[in-house]
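Shown here: the complex without one of its protein chains, the others still in place.
Moving on, here comes subunit A:
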């Protein structure tokens, strides 16, 4: 079973994501901000991270930088989620090391398609 770490400061969004991911046969873990997410990754890296971009404690961008600098052996794939769809914004996330992006709110098919693209579904 593949594992997915859902990183979002909204409990509701985490719950929705968890529900979808479980129907896609993922084992789901949750983190409420970038810092918690980094700890979770250092502990046991997941296969993929669903990463919210705007979080209070450590933003998605800061998290990606920290992940890059960390010495995690197997870097997880990162799908970042936003409500923005500006080109500059998306490019910045890709340059920072995100593998894919998905707009909120997303449905099962969309998320599944993105997980397939990064090779974990």
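Rule of thumb we're sticking to: a contact is a pair of C-beta atoms (placed from the backbone, for glycine too) under 8 Å apart; a residue touches a chain by one contact, two chains touch by 3 or more; residues count from 1.
The criterion applied here is as follows: contacts and distances are computed from a predicted model.
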item: The complex's invisible chain, by UniProt name, from "Acyl-CoA dehydrogenase", "Chemotaxis protein methyltransferase CheR", "Quinol oxidase subunit 1" or "2Fe-2S iron-sulfur cluster binding domain-containing protein"; value: "Chemotaxis protein methyltransferase CheR"
item: Sole contact to the chain not displayed, among A:26, A:63 or A:101; value: A:101
item: Touch residues of subunit A, complete complex, unshown partner; value: 85-87, 90-91, 94, 98-103, 106, 109-110, 113-114, 116-117
